[in-house]
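One protein chain omitted, others in place.
Naming follows writing order (A and B), and every chain is counted from residue 1.
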């Protein structure tokens, strides 16, 4: 049993994990299902929340977390099959992953896309190698196409804050200095669909989410509107989820940097005034006054700190879930769904 | 309750912490007041003693320490208010600090000064942001103006070694290849004042400590002499505390590198011979034969290893103190002083 993408699990299993996370937050004892076990957290990119939350969650479940920075305190890893390895990768994941599996009871991987070729990036070669070669459960700590622990924390935050069913969730594209990955926007709309919200995606022409994401939303029964009319999008919104991402049709290209373009897309008070007193959400880290104005992120409906706090509780629920699938003979009944 | 600077706490509270550290060193069981809690140790600069001592102290108190290297395994942080974040900082401390507060029961920060503008550096923007935004106790792991855990370890070392009251403590400026911060010399003279020693500062003309430090020494009732006459300074000294720091009036400029200048200021046997068999102290790391001659640091009165060992015990006492102020309803009576 792995935890790679939200779409790999039934809504019932995901709801079970969110409910467990809420219970842990409210003081339910998670026990120590990973007592004495190693948990290997592998990072090909930097991290603040994910690294800290999963380390502490693992430790609180009794495990010994080990953080490995591929390319930092350890070397770069090859993921392609059959290559002559005379380049800059000193080891193949075909060895590294089973080896780490022999030390650790659960492995996590953060692996951002290269940002050059979407057809290659969307195959998520490093995560695919972890899936293929690991002999223990693997949890995705953010890949090219998804950030499931973020999506679950987002869902949990929405569930804690409003009665989401039928409410209006707006994924609001925002400016940035880089062409960012689509992992978070994908997981955010999936979370909204799981919470049974009506989804609007407000983005500049050309910045559509991948067709695979749209198909998944459809399979979850979600209604999705896509528009570049920010007025219409913000109107009556219950949740504004801001996020920047790169253009798929011109992959890797940075968006316009002029202030007219920025002003149209930065989430500010004027736009928020059109909403139904909407919650403001963002996964963090966020570039203030570029993605969102200070007054909005510091305002009374901002949920960004609650989302981040919930990363700890969802991490614990995800690790507990994975631990239960491998160590217990009495697995939670929900497991039959997955 | 934070632990940012020695001057923020009464001499009684500081004495209590030093006494606790001595007790822990002698085998007193510190218990596990941080059992199951995260402790986040944030470093904007490298560390050996502080990182290791606080990690192990936290773990011995039951906590799960997490070491974060801002700019390394996580990104650079913005601390200025109201800026358009389109530069090299991917996150604002206004988010990062409360987020880490939601994972961790205590946060530590090491943040050296930039070394370009003292008026800006002395405001300690990163530490100020931690103070402002943290919802848990913050401990200063060395900032632009102070290194309180070093100061307490220094005081503890002096107290273990001599009866300090009324004895002569000399802060001996020393040569270096860089213009170093004033955190350690500030904390060292504060420690000497707390130990009720008479203080002499021997430094080249222009290398005075900041006026704020001198004012704090005065408020502690200390007598302080400042001189560039090394003969007079070393004469009858009971403690020689060597340390290099940069010139305040020409901030960021490296001191002269010629051997005549070095010879005048490097702590050597000839100078030590003038003392009252003085203890030799330094916070480490130390550049041998530049700051201090091998024969002195390896000599019988050198206390540098004892100072460093005491970092573990003072770290434990500081963390215990901060844990007590937040987790216990029966706080130590000393807390009323702070």
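In this section, a residue touches a chain if its C-beta (ideal position, glycine included) is under 8 Å from a C-beta of that chain, and two chains touch if they have at least 3 such contacts.
Since the structure is predicted, the reported quantities are computational estimates derived from the model, not experimental observations.
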| item | value |
| --- | --- |
| Contact with the hidden chain (one of A:95, A:229 or A:298) | A:95 |
| Those residues of chain A which, in the complete complex, touch the missing chain | 36, 38, 40, 64, 66, 68, 72-75, 78, 81-86, 90-92, 94-96, 98-100, 102-104 |
| Positions on chain B where the hidden chain makes contact | 43, 46-49, 51-53, 55-56, 59-60, 67, 69, 72, 177, 257, 284-290, 294, 298, 304-305, 308-309, 312 |
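Heads up, the rule we're going with is that only the chains that are shown with their structure count from here on.
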| item | value |
| --- | --- |
| Chain centre separation (chain A, chain B; CA means) in Å | 40 |
